[in-house]
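Supplied in structure tokens, the structure appears directly below.
Presenting chain A:
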Amino acid sequence: MTMFLPLSSRDPRPLYQQISDQVREQILSGELQPGERLPSIRELAEQLTTSVITVRRAYADLEAEGYNYTRAGQGTFVSHRPQEAIRRQVMEDFAGTLRDVVRRGLARGLDGDDIREILERILEQGGMDGDA
Partner candidate 1 sequence: MLALVLKDLYEQRTNILFFLAFPALGYLVGPPLYGAFLILLPWSIAIRATYAEDRGGLEFLCSLPFSRNQIVTAKFLLVLLLLLLGVGEVVLVSALPPLEGTQPVPDQALWVMPVTVAGFAAVLTGAFLNLFFRIGYIRALNYSRLLALLPLALLIPQVQQIVLKSGVQLFLTSDPRRLALWVLAGSLVVYLALLLDARRVFGQKDIA
Partner candidate 2 sequence: MTLETAMETGAALTMRGVSKRYRGSRTWALRDLSLEVPRGYVMGLLGKNGAGKTTLIKLACGLLKADSGDIRVLGADPERSGPELRRFIGYVSEAPQLYNNLSLRWLAGFVAGRFPAWDEAYFRQLLRRLDLRDHLGDRFGKLSKGTKVKFALALALAHRPKVLLLDEPTSGLDPAARREVLSVLLEALRDGETAVVFSSHITSDVEKIADFVTIIDRGRVLLTEDKETLLNRVVRAVLPREAGEWLERLGEEGPVIHWQMGRRRITALIGDLDEFEALYPRALPRPFDVTRMNLEDIFVALTDAREE
């Protein structure tokens, strides 16, 4: 099977994370169904013209998070996971991302109130770009 996972060298995320993020997104959104077979590591590396070790790392990360599992000799498959677990995972991922951002803000001298204020404003705008 062919997966469309565009990779960008401009993206600050490392390549393996670009891959795992997009596969995770496809699983969480239901684009990839539980039980579905993912391309093998070498197949995907070839499709994306990227190194085997990069795809291996992406698959390993996804597997550690429980998104997929590997059966020796058969391939890698999307896990069956209850909706609740998926939602928890989404929240956890989001918290992780937010933690990085908050840390960056703190390092640059913002305090809790500043950050809360910014967050409120972003939520009010429904996550769209601001008035700038």
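Selection rule, in plain terms: all candidates are chains of the complex that A comes from, given by their letters.
We take it that contacts are C-beta pairs under 8 Å (C-beta built on N, C-alpha and C of every residue); 3 or more make two chains touch, one makes a residue touch a chain; residues count from 1.
No experiment lies behind these values; they were computed from the predicted model shown.
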| item | value |
| --- | --- |
| Given options 1 or 2, the chain of this complex that touches chain A | 2 |
| Contact set on chain A toward candidate 2 in their complex | 9, 12, 14, 16, 42-43, 45-46, 49-54, 57, 103-104, 106-107 |
